[in-house]
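One protein chain is absent from this view; the other protein chains keep their places.
The block that comes next holds chain A.
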Amino acid sequence: MNPPVPPQRRRRPATRHQPPSPLAPAQGEAEGDGKIPERLYVVADSDGGDRAVLDLVTLIVACAEPPPSSTPEQTAVLRMCRSPLSVAELSAYLGLPFGVVTVLLTDMLAAGLVQARAPIVRQALPDRSLLEAVMHGLQRL
């Protein structure tokens, strides 16, 4: 017995959601084997200030030992981020929603307790060597 014909879909045109503007320098001059610049990009807040934009995969690294004044959450972040860890992983391990973690991290960034390593986003691909690196990495799995 032949299977029924699959239901027909209609492709949708690209619309209002244009790709976001590049978050990395337009000329991501990759030195040697794709060195990725450390950067932290900011956007203007509604109240005029600048605010770090934290992605789920922004890598956070501690740059200090927990100060005596730090809250339990800050201490936990600083301990976990002795090696780089994504915001998503912090959210998972802390058991806190992503939005709560970004507020926590924004304060810690402002206080110089942690650094952020911005993610690579599609529109900011420095060059093809990045995709080639991912291919090679996957082939090794």
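Note that in this section a contact is a pair of C-beta atoms (placed from the backbone, for glycine too) under 8 Å apart; a residue touches a chain by one contact, two chains touch by 3 or more; residues count from 1.
Methods note: contacts and distances are computed from a predicted model.
Not every chain of the complex appears here, and the one that does not is recorded in UniProt as "ATP-binding protein", selected from "Fructose transport system permease protein", "ATP-binding protein", "Acetyl-coenzyme A carboxylase carboxyl transferase subunit beta" or "Carbon monoxide dehydrogenase medium chain".
Although one chain is not displayed, its contacts with chain A can still be listed: residues 3-20, 34-36, 38, 55-59, 61, 72, 76, 79-80, 83-86, 88-89, 91-99, 117-123, 125, 128, 130-139, 141.
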